[in-house]
Every structure is written in C-alpha cells, then in structure tokens.
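With one protein chain withheld, the remaining protein chains of the complex are depicted in position.
To keep things simple, chains are lettered A, B, C and D as they appear, and every chain counts its residues starting from 1.
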Amino acid sequence: MNALLLSAFWGVIMMFSSFLAKRNAAVRYLAVTGILLLLLVNILEMRGVVLFHINSHGMIFFDRFALLFDSIAFVSTLIYLLLSGRDMENVGSNYAEYFTLIFFILCGVALVASFKSLLMLFLGIEIISIPLYILTGSDKKNLKSNEASLKYLLMGAFSTGLMLMGIALIYGAAGTFFTGGIGAGEAKPSALIVAGMLLLMFSMSFKASAAPFHFWTPDVYDGAPTVFTSFMATIVKAAVFIAFIRLFDEAFGKLQPEWQLLVAIIAAATLLIGNITAVFQQSVKRMLAYSSISQAGFMLLAVYAMNSDAKEGLLLYTAAYSLATIGLFAVLAKMKDYSFGGFNGFATHHPLLAATSTIFLLSLAGIPLTAGFLSKFYMLKAAVLTGQNLWLVIFAVLMAAVSVFYYFRVIQAMYFRQGERQELAVTPAFKWTMLVLAGLVILLGVFPGLLLNWIYF
Amino acid sequence: MSITHLLFWFLSVLALFSALMVTTSKNPVYSVLWLIVTFFAISGHYILLNAQFLAIVNIIVYAGAIMVLFLFVIMLMNLNRDTEPQKNKWLKLAGAVAGGCLLLVLVAALKNTEIKTQVAQVNEGSIGLIQSLGKVLFSDYVVPFEISSILFLSAMVGAVVIGKK
Amino acid sequence: MQNALHIAWLVPFFPLLGFLINGLGRKFLSKSLVGILGSGAVLASFVVSVWIFLQVKNGNSYVANYFDFISIGSLQIPFAFQLDQLSSIFLLIITGVGFLIHVYSVSYMHEESSEHFGRYFSYLNLFVFSMLLLVMGANYVIMFIGWEGVGLCSYLLIGYWFKNTEYNKAATKAFVMNRIGDLGFLLAVFWLLAKLGTVSYGEVFAGAGNLSSTDITAITLLLFVGATGKSAQIPLYTWLPDAMAGPTPVSALIHAATMVTAGIYMIARSNVLYSMSHVTQNVVAIIGVATAFFAATIALKQNDIKKVLAYSTVSQLGYMFLALGSGAYVAAVFHVMTHAFFKALLFLGSGSVIHAMGGEQDIRKMGGLSGKLKITYITFLIGCIAIAGLPPFSGFFSKDAILLSAFEKNPVLYGIGLFTAMLTAFYMFRLLFITFTGQFRGTDEQQHHLHESPAAMTLPLIVLAILSVIGGLVGIPEVLMKGGDRLTAFLKPVIPVTGEQTVSHSTELLLMGLSTVLVIISIIYAWVKFRNYQPKEATGLGKVLENKWYVDELYDAVIVNPLNKLGAFFNQVFEGSVIDWLVNGVGRVVQYSSRQLRLLQSGQVGSYVLLMVVSMLLFFVLQFFLRK
Amino acid sequence: MIPVLLIVVPLVAGLLSFFIRNEKSVRSWALFTSIVTLAVAVTGLVADSKSGSLAFHAQWLGSLGSSFSVKLDGLGQLLCFLTALTFPVIFLATWNNTYQQANRFFALMLLAQAGLMGVFLAMDALLFYFFWELALIPVYFLCSQWGGEKRIQVTFKFFIYTFVGSLLMLIGIIYLFVQTPDHSFDINAFYNLHLSNQQQMWVFWLFFIAFAIKMPVFPLHTWQPDTYEQSPTAVTMVLSAVMVKMGVYGVLRWLLPVLPIASFSWGDVVMTLSVAGMIYASLLAIQQDDLKRLVAYSSIAHIGLMCAAIFAETKTGMQGVMIQLFNHGINIIGLWIVIDIIERRYGTRKLSELGGLAQKAPALAILLVIIALANIALPLTNGFIGEFLMFSGIFSSGITKYNIVFAVVGLISIILAAVYTLNMIRKVFYGNTSALTANATDIRWNEKLVLSVIVVLILMIGVYPAPVFKITNDIVDTIISKSDVLHLMTRH
Partner (left out) sequence: MPINYYIFLSIALFVIGIVGVLTRRNAIIIFMCIELMLNAVNLLLVAFSKMHHVAAAATNPLAGSDGQIMVFFIMVVAAAEVSVGLAIIVMMYRNIHSVDVNFLNRLKH
C-alpha cells in the first residue's frame, strides 16, 4: 500500500518538476530519490510498517509475494534509471513527463502484483498499458516509433476488450469480481467460467507476449525508443507475469486440470517461436525482443506448474531476467549500430562493457553460476514436479540450447571478430553500475537464498 | 407480448443492425453516426434494465463526448469521403469467416449454462439509480475510484507528450 | 633358504644393462667400448645360463617369483621366471648363438658411425633381453611381454637403416603381421583367464583337465595363430623374407636362430594342452608341412642370397611345426637347436659373402668365390650339408626324428616331408654352387675388392660350423645307439614321452637310408645343373616361383586394398556427408525454419489480429469440443 | 579440506591472472600455481581416507536440496592427480609459445582446471552439473579466441553440441531428484533410488547422450577432430587429456551405479557402438594426413575401448579403465607436445610434408617412439596394462552374450592402431628429410624434460602398476557391487 500511494504521489511530483526544475539532472536526481523512497517504504512494509491505513475492502492485499516482487521491480527500476536515465534525453523534449509516466506505471505494477479483485487487475493493466502506448510513441518524429505505438494501441485495446468480456462472463457465473469467490464449489465448472477464463488467459498471454498472441512484441520493442523498450521488456513484463500467476493461482487454482494443457501448449508455442525466430535476426535489438518472447515461454512453465517452486522460481526468474536485460539494453541504447556487426571488436575497445554484457548474455542463456541458470532450473524443476507432460520440459531445454545460438553470436562478435572503435558516452558511474549489476547477477546465481528467503520471513 | 418485449426486440435489432452498418459502411463519418445509433440502442437497453445512471452516462460520455471526438478527428483529417482503399477480398472474407466461427463457437459453448433459466430483472430494482450507485461507489469502491484518477493523469500527460508540437 | 636359481634374474639383467648403457651413452662411448659392452653383456648372461643349465641338469628346476605384475582381486599375474630343462636349453641357444653373433656384428657393422653403432648394439641387447623374457617367463603374460618385445626389436632392427623407405615398410609389415599373430595369442590368454583365472604354466597345465574340449581346441588354435605370426607359417609368413632388409647378423640372430623359433618354444611349452586336442595337432601338422613344402618351392627360384636362406628358414620352421603336430615335441626342440646352429652359420656366411661383395646380395652376380673366401666357403658347405641332412651332421638327426614322427602320424605327411627334404638339399646346393663355383659374374671393381673377412667374423663361423657338425649328437636315435637320445631323456620332466614308438627299428633304418639317398641324388643333380651357372630369364612355373606364388600381391588385393578403400570411403564420404551432415542438418533445419517463421511477422496489424482470433477459435474448440 | 583447495587454488589463481598484464610474469605465475595445485593433489594421494581431510561438506542451495559436498575417493584422486599433473606439463611444454592477451589465456586455462577438478570431486548432482558447464565455458573462449582460422564455427558447433547433451543430463538429474524420497541431490540418495525398469530405460539416455558426446562415442564424435584441429595445442591437450575423461568419469560415477538395470539392458547397444567406433575411428586415422586429426581419431578409438570395458561390468575391465584413464591422459599429452613441437619448428602438421626427422632430432624421435608404443599398448608400457585388462574384462564379461565378438573386433582395432601409429612414425621420422625438415633442430631442454617425465611415468606404470591399482581398488569394488545387476536379478 505504501508503495502504491507513494508511486502515484511521486508521479504527480515529477509532473510538476517538468516546469519547476530547470535542469534535466535535477529531474533525474528527483526521480532516483523517488525510487529510493519507494524501495525504502516498501521494505518498511515488508518489515510490517504500514504508513497509510486505507481500507480497500479487500480488493488489494499486499502479501509477502507481492511486496517482494515490488522490491525486485523497484530495484530493477533504480538500476534502470541509473543506467539509462541519461539516455532518455535523446528521445524527446518532455524529459520529466517520461519519469512521470514511469512512476505511474510503477503504481500499476504495484497494483497488478497485489490485486484481489478482477476490477483491480483491469485497472492495473490499463494503468500500465496507457502510459506505455505513449512512451512507445514518444519519439514523435520517428516513423518507427509512431507505427509501434499505434500498433501497440490498437492491439492492446483489442486485448483489453477480450479481458473485459472474460471478466463479464465470469461475473455472470460467479456474481463477484473477487478472485477468491470464483469457481468455488461445483465439481464441473460452469461454461461461463471456463470461457471467461480462456479469454482472460488470452489477454494475459497477450500482455505477456506469449505465442500466438505475441505478434505485437517484436514490432513494438523494435520501434519504441530503446530506453523504453528496456523498461517495458523487463519490469512491465515481469509484473504481467506476476499478475498472470496470481490470477490463475487464486481465481482458477481449482480449475487447473481445465487449463493446464492449454498453458502447456502456449508455453511450447512461445518457446518455439521466440527461439527459432530469434536465430535469424540481424539486429540485436530485435533479437532481444524475440529473446524476451522465449524467456516468457520459460516463465510460462511456472504458470503451467503452479506450485510453490514455480512461484519462488518466477520471482527469481523475473529478477534474473530483468537485471540482465536492463544491462544489455543499457549498452545497446548507447550504440549507433544495432546490428550484430556493430559489436565487432567490442571487447578490445570496451573490455569492461564487453565482459559485463557477456555475463548478462550467459545469464540469459542459462549458464550455471549466473542467476539465469538457477531461474531456468527452478522452472524445469517445477515442471518436472507436476509429473506429467515431460515432453514440454525436454522441448524447453532443446529450445534453451537453440537460444545459445543467438546469444553467443553477440559474444562472438564482441570477442572473436575485429571491428573499429566506436565512441560511446560512458561515464564512470555507468561502468560502476554495470559492474554492480553483473555482480548482482552472479550473486543471485550463487546464493539465490538472499532473494528467496524474503518470502518466508 | 408486452411492451417491454417489443422494446427489447426492437432495440436489439437496432443495435445489431447499426453495429453491422458501423463495420460495413464505406464512409467513416457514417460509421461514426451508426456507432452513435448503436450506443443509443444500448442506452435504451440500460433504461429497460432500469440502470438509469449508466444510460445517462452512456449518452453523455460516449455519444456525447467520445464520438464527437472521433467525429472531430475524422473531419480534421477530412476523411469524410470514402477514401479508404479496400482491403484485399480474401483477408476480409477470412476475417468475416473467423468472426462468424467465433460467434458460433461461443454461442454453442454458452447456450445452455446453468444460469440460462435465470432472468434479468427489467424496469424495476433500485440498484441502477444514481443514489444507490453513488453510495456504493464512494464507500466500497473509493480506492479504485481514486486510482482511476491516476489513469486520467497519465492520459493527460500522454496527451501533452504526444500532442505538443 | 631361497633356491639358488633365484638369481636367474641376472640372465636378462645383463643385456638390459647393456641396452641402457649403449642406448643412453651412444653419443659418448667409443665403438670398441660399445662392442665390448654389448657382447660382454650377452657373454655374462651366457655364463649364468650355463650355470643354470648345470643346476637344472642336477634336477633343480624352480619357479622364481619376483613381484606381482598385475594383481586384481582373484586375478594374479606374478612376474616370475620358469627355470627348467626346456627354458635352460633355450637360454643356452639364445645367449650362446647371441654372443657369437654379437662378436660377428662388431666387425660387420664397423662402418657405421659410432652413434648408430651404439644404437645397433642397444637394439641387439634389447632383443636378447626380450627373448630371454619370452623363454624364462613362468606364465603366458610374461611370455607375451617377451613375445611382443622381440617383435618390437625385429621391427627396430629391420628398419635399422631408417633412411630407406622400403626397409621401413618391411619393418612395419613385420610388426603388423606379428601383431595379427599376437592377437590370437592374447585371445588365448583371455580365454585362459576367463576359464581358469590363471595363466601360470603350472596351474594352467594342472587345471587343463577340467577344461572342455572346445575350450582346449580354441585356446590351442589361438596360441597357434600367435605362433604362425611369430614363426612365419602360412598364412602369416610373408614378412620374414622382407625382414631380410635388416643387417645380416640380425637376420642370423632374430630371423633364423631365435625369435622365429619362439612359436615352437611356446607350443613345446604348452605340450600338455596340445596333446589334449587332436584337431589342433592335425591343423598344426598340416600347416607345418604345407609351409615347409611351399617355402621350399619358392626358395628354388630366389636369386637374393638372403631371400633363399629366409625361405629355407620358413621351410625349416614348417618342419618343426610338422614335428609338433605329430606330437614329437622333443624332435621339434632338437631341430630348433640344430637349425639355430646351421642356419645362423649360413646367414653369417652369407653375411661374410655380402661383406666381401661390398653389399651385393644377388647370387647371379657372384660365382667362383670359393677361391677367395676359403673359410667362408668351407663353413658354408658344412652348413649346407647340415641343413640337407647328411649323416652324421646335426641336421640329419633332428630332421630324421621329425620325419619319423611324421611317418608315425601319417605316411602322406611323411611323403611331403621327404620330398621337401630333397628340395631343401637341392636349393641349398644350388645356392652354394651358384655362389662359390663357376666363374665370377660381378664387376671388376668388386672382383679385386674380394677378400676373406676378418677373424672377428670368421671365428663365429668356425664355432658354429663345429656346432653344426656335432650338434646332432645329443639326440642320436635309439636304433643307432642305446640311450643316445639324451635330449629326450633330459626333457622328460617337461615333455613327457607318450607311449612307445610304433615303428619297428627296421623300417626306421629303411626310412633313414631312403632320405639320405634321395638327398644325395638331389645334391648331385644340383651340382650338375649349377656347377657353372649362367643367369637366364625364368619362365612358366619358374616365374611364378620367382614371384613367390604372388602371395603378397594376393594379400594386397584381398585385405590391404579393400581396407584402404573402406577407410577412404569413410573418410571422404561417410564422415562428412552422412554423420556430420546429419549433425549440421539440425542446425540447418533450425535456420531454415527461422527464415520461414519470420514471415509470420508480416507487420500487418490485420493479419496479426486475424491470427490471434483464429488461434483463439482453435483454443475454444479444443477446450469445449475436443477435450472430454 | 584438500578437495576444496584443489578447486579454490586454480580458481583464485585464474581470477588473479586476469590482472597480470606482463606476459612473462603471468606465464610463470600460471606455472607456479599449477605446481602448487599439483602438490596439493599429491598430498591428496598420500593422505589417508580415514582422516576427514579428503571430504568437505557445506550448506549451499539448501532450499534446492543441494549442498556443496566434495569428496576425494579413489576415482577422484586418480583424475584430480591427472588434472593437476596435466597443467604444469602443458605450461612447461608450451613455454615458448606466445599468445596475445596472454593474461586472459592463462586465466581461462586455470579456470578450466578449477572446473575440471570440481567435476571430479562433486558428490552432489547439481554441483556436478555446475562444474560440468563451468569447465566448458573457459575452453569455449580459449578455442574460439586462440584457435585456427575456422575456429569460431568449429568451436561453436562443439559448444552447442555438448551443451545440448548437458541440458538433457540436467533433465535427467532433475527427474532423479524428484524421485528421491527426501528431494535431495546427494549422490548417495541417487544410489539408493529404486526406479522401475522403464523409468531407467529412458532416463539412461538422458545421461548417456551427454556423456557419449563428451567422450565421444561413435556416432556422436564429429565435433572432436575439427575441434582438436582448430584449437590451440595447449587447449587441445586439456580437451583430450582431461576433458574427454569427464564423459568416462560421468558414466562410472553417475550412470552405472545409479541406473544399473538400464546400463545392463543397454549394455549390448553401447558396447556395439563403442566397438564399431573403435574400428571406424582407426580406419579413419589410417587415412589422415594431418597429425592432429590422426591423434584425434586414435583417441576416439581408445575412448571407445574404455566405454566398452565399462559396460562389460567386470572388475578386471573396470580396473583397466581406471588405469587407462590416467595412461591415456599422459600418453596423448605426450603426443600433442611432440606434434606441437613439430608444428612450431617446421610449420606443418602434414605427414606428407614431413620426414627424416630421426636424423635431425634423434631425442625427439626416441621419445615419440616410446610414447607411440605406449599408445599402441606395447607390453612394459602403461598402455599394455590398461588395454590388456580392459580386453580381458570384455572377454570374460558375463552381462553380454557377444563378449567374444566384442573382444575380437576390438582387438582388430589394435592391429589398425599399430598400422597408423607406425605409419606416422615412419612418415615423420624415417625416410629422407623433406624441404621443411632439411635444417631441423632437436628439442629444447624444457620439452625434453617434460617428455622424459612422461616417458618415465609410462614405463613405471608399465612395469609396476600395483600402486595405481591400490588407489582405485575400493572404488572399483563399490561401482561393481552397485551395478551388479545379475546379482540383483538372481536374488529376486
């Protein structure tokens, strides 16, 4: 609750800062302070200190899971702002507004992480989406940016429609919007519930960019300004997954036999399309877009398995994936040439950036001692624990092997090919942040307990 | 065959027909107008269901504000001729067929649910009245109400970011 | 109190020492020192061997256990030496003949640079060492160590002049063919291990009783395969003639006197097993006699002095196997001994000839050497008579014993054996006459360079000549002299005499006479034919014989080339275009499907939504109508 | 504590060497630390297992049911000693090679060593998998940065190939983990599993494919010759001397005892593959003109024999495998060193372009001949002991009906081995000198030293192998007893 309100409040502050603060740096520092405060109050709440007591009539409930994810999201955002905040200046003139929107989005993130009522889910998703439409189109003169935002808008609105129809049908059968009160009782669930559940599944898959509802993802991620792609590919996607698993755990947990197979199919399709299509990409940015799809496929394994391992693992996965991807995009945002060739000889000219990026790539590829491995490991373990559909697991690892193919292309370019030097606007602070980030990735890979123990005490 | 029934059928047919016209009419302006008609029909349904508040809001917000906004935009771009080049036949057909199938499937799936015997209470019941809704909205639903303000704020900021030259 | 024979390890130790010193110090040691060290080492072990022999003669046979070579659970393979009548005889032969040949080599190889000289002697010592291991080993594994060791040394020594590619090919061929034989040997060892769990002679022979007949037959046959490799029997004999690429003393030592008789030793050693399997005995006898005859025919037409001797060696070895096959193990050992004497003599003689001819080996370019090379001529003559088997030369007794046993087994074998004896006499004297009589056919330069070899070479010749004359006297048959067959008596503990001989004394005498007469006839014929020989082109059968029945070509066509073809096929086609193609194929499939799946991403909102709607449709259908 | 040191010393040393810029000093640093590691390994050999110094257990990833438990038993001692021995030998032998960015090179080498040590020490499935991958990553970078001109594609293929295998193994590990009653990755928990036959049947392949790719077993071997050919010789040595052992080790430690029934039922298939591979690889080796490829194929043949001997499941064979693990390691390193010398001196690896070196470099010739003879298992060299035992194991194996066939066919490959090895010796050292070798020189002291060490080891083990047997005796008994299916079956 703390974070929810503070983020909204701070969004307003940022809004005013746009004409109060003269210098961009001031705005940036204000934003960083805001994130730090958010983090602080959120951790306070985890320690049981609730600043505002507001009765939401049980529509939102901040349990440890939600709070822990909020912290992950805020930390990621903090690192994101530290790494890419400066680069937002290149996008357009409305510097402060971008931060405003980011804070509003964080508000939505806090909402979808803790909803107990479908109404809240709907509001949260919308609060996340609408600012994203804008951020995607924020590079106004750039046709790609425009196109991306319009595509995103049209398809996003469409999926909203689906979601609402789903909610309506469920309401029809259950007579309530509370996730607790759905599908209770009867052995054979009502067709209305099932239909509504499917529609919700589709719209959530859409937001999580799971095949076959992923089509917007590559275009939007590719078209949007890289700094914002970084944000929506990591924190937002993670939030959506948290919402996804919450929804299907609390609302449809008892109906698991009804939807498990479908989720398995969706996961398999996502893995297939994400990985296979990424292989042939020529632009690293677009490759990362597809890789985000393939990672989503792995996260869907958690929804598919839906057991305690799955939830822990999903938290770890969101952390690992967000951190690594933010790091990569931060480097990418500084580069002129997004093609693989642009990375040639990177290691000789920017050894530190190359090394850290390598760690991120290894983490995404799921190499041991990086957070990426353990998170994938959790997913596989959770899926195997269900004791059925082992084909899905084997398929998943084969696809993971394929993913090595495109992640390592970047490594090869950086280390084993020659290229001329390109000047990047890299501050020492940036380098240090990258180092810390890489350290974090390794640390989570060796001691995941540091993160996961928070769930329990 | 009471008056309510007649009205119900009339409004339903009107809604469906005008909705179809929205999707089929060449001229965007016509589409807008047909959409307004649809909204009116739906508001009629609300009134039948004795949800007066929503009926009014529907007229004011949708027909009044949103559709006018649409109209302005269209005129701003002066698309009021049927300038739209036709999409290729097959895609259209495919779209129509897919939609039709979806309709069939959904109807088939939902035609006999356990609630099919129940009825929606028409032209009585007080929950639709402004007074009672207001109570609920500002007691139980105050948090979402406040949160929705964030939505508007972001929309506003967005309009600025996008619209400002 | 440890048995006196425990110090038998000295016997192989000296040559090993010599090998190490000569091998490591070959850069620093002077030639003479190397020669002394090399020969001295062998002499030392000869002395010890004599001592051992005397010990054994006094009925003290002993198995000396040194350490556990391999010991895994139940599998115990000790590093142990077997010191009994059989091994002591072989010790004498090896070290004795070995010593003479070392001495001979000192002057024969004197032209080599000191480094290579050292290399030569170290190899030679190493050979003696391995040969001693082979003979002294108290179980089949130790024997196998020596077995492969001598193979290695022969490889090294054949390829001693390593600049010459042909020689190296010959060396490789020798090694590989031996390897094929060794494979059989190894399998036999494995079989023993699998069935009996031991390979020590004592235990094996003790436990042989409870082996099934198939086991016995298999084991003995496999061992025999090993023997065919090492002792150059059909089908694995072709390496021996090529092995003549090595220096002549090497041919004398390895490819005549000692290594090639390893097979005979091994079978004589395992006579207990062989006597239990008649199948094997027949096989051995037939292969033996066939080889004897076959090689003899080839020897008829060879013009390289060493090749002739090589084929005669093969043929003589065939004789020995004939004896083994007919159960006359003593006769075989007897012939090994005498053969060691006269064949070494012949080789060394030929060496002296080649030395005199300045490296020339083709007898067509020789002739009339008797004048210049007196000692060589006489000793060579003695050697020929001995191998031809005229009484009372050593060859007579041993060969006679073999023929007798063959006659007992089967007259046909005897017949072939006898005919082979005639051939032997014929081609040996052909060699003698072409080389030493008639007039000289070489270049003038060679002619005036002709000279008798130095004492260091002639001395061994003389010693060996004497041995070849009197060597047979240890085994005079009963019919000629009561208790004359001291060898059999001596070997009784190792090779039990089975039953009384069935042939009456009269027939035996008759056979002796017959063989002697035939041999004399063929000698005379050879004298008539080659007294003054003029080279001419061979034709018909002669050509076939000259080309050794085209056996090498046959092997190439049947075994070597197909294997090469197969390998080439694998290398060029299968590896690349099948296996690796499949592997890379996976990658290609991924890339191709990537290229195709990409097209789904058409960039058109319309098609995106359409695809989404269609998939929704499918999911609904699946959920509501297909499941349950 | 010793096992931890074995991992930590090279790990830390490796990380440090990233920061040593000067090539000379980083080289000596690497050599020094690797010798330290060797010393630790030696103490590991002599220390008695009763004292706790050979095992270490620490909480780690407890929530996952995993823990950092490492132990140094016979198998580990042997292979760790091999690993520890390998690296100083390599560093010394390639002392004169120069690399650009040498600090990275040596750092990665040492990291690879740490990974390998971990693989051989891990007593926890997850830990095992960790190290399994960690050993691979540095090698990937080494090969793709310092290799030949086709290095990038070749190494990449190698990487993906092995990665697929290890991922399948990961599934297998997780599956077994889920089956364990108290959800643990501990090796003993795996040993005590009671899986149904059909479960074993398919889980077996998840593991075996991973191991077979590493070994490699025909027909999964195609990455190997290319990789050996392309990667820098120092790395090739690591690959062939130690890394292929990971596969064999995996089978010995993680496959046979864990899935005895499957290993028994699939035994015939595996042995057939291995033996076929031996013949196939030998035939290919005869055809090769490039020394590196030749040795690569011969290595495939040797490993095939080990694989067959393992699945023969006899004590003799198993002992043979153990000792051969070590022998093959040092022998092949010797061969690589010689090849490296030849390549750097005379600028070619082609047999057709070499010749007559025996006159120019007699010392090199003699040392190589001895190593080569060990490679073709001549008695009194270490190779003989191993192959003799393995063959007799296969021959006397009770678990297959075709034991004799396997033994005979396998032995044929020994003949072929003689053929290609002797051909190699002949073409490299004998005959007349070629244009390239006309003015060759003999080897330097460091190379001579290293090769002599190897030769001494070869002969020592060849004459008196008992010490090695003593090390591995117990572990062999354990493996045999755990995988003794016939016994199980007769009991039920």
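By definition in this document, contacts are C-beta pairs under 8 Å (C-beta built on N, C-alpha and C of every residue); 3 or more make two chains touch, one makes a residue touch a chain.
Just so it is clear, the structure is predicted and the values come from calculations on it, not from any experiment.
Considering the whole complex, the hidden chain is in touch with A, B, C. When the omitted chain is restored, the residue from C:21, C:366 or C:609 that touches it is C:609. Of the listed residues A:157, A:429 or A:450, the one in contact with the hidden chain in the full complex is A:157.
Residues touching the missing chain, restricted to subunit B, are 4-5, 8, 12, 15-16, 19-20, 22-23, 28, 31-32, 35, 38-39, 42, 45-46, 48-51, 53-54, 57-58, 61-62, 65-66, 69-70, 73-74, 76-77, 79, 84-85, 87, 91-92, 94-96, 98-100, 102-103, 106-107, 110-111, 115-122, 125-128, 132-133, 135-137, 140-141, 144, 148, 151-152, 154-155, 158-159, 162-163 (touch as defined at the top).
Although one chain is not shown, part of subunit A still touches it, namely residues 119, 122-123, 126, 130, 133-134, 137, 140-141, 143-144, 146-151, 153-154, 157-158, 160-161, 164-165, 167-169, 171-172, 175-177, 218-219, 222-223.
Listed for subunit C, the residues touching the missing chain in the whole complex are 598-599, 601-606, 609-610, 613.
Heads up, the rule we're going with is that only the chains that are shown with their structure count from here on.
Farthest chain from subunit C, judged by C-alpha centroids: B.
Chain centres here are Cα averages; for subunit A and subunit D they lie 43 Å apart. Taking each chain's centre as the mean of its C-alpha atoms, subunit B lies 104 Å from subunit C.
Computed centre separation for the pair subunit A/subunit C is 79 angstrom, with centres defined by C-alpha atoms.
Within subunit D, contacts with two or more other chains are made by residues 160.
For subunit A, residues that reach two or more other chains under the stated contact definition are 191, 194-195, 405.
Contact residues on subunit A toward subunit B in their complex (touch as defined above): 8, 11-12, 15, 54-57, 59-60, 92-94, 97-98, 100-101, 104, 107, 111, 119-120, 123, 126-127, 130-131, 133-134, 137-138, 140, 169, 172-173, 190-192, 194-195. Contacts from subunit C toward subunit B in the complex involve residues 606-607, 610, 613-614, 616-617, 620-621, 624.
Touching subunit D in their complex are the following residues of subunit C: 67-73, 75, 115, 141, 144-145, 148-149, 152, 155, 159, 162-165, 168-169, 171-172, 175-176, 179-180, 183, 186-187, 189-191, 193-194, 563-564, 566-568, 570-571, 575, 579-580, 583-584, 587.
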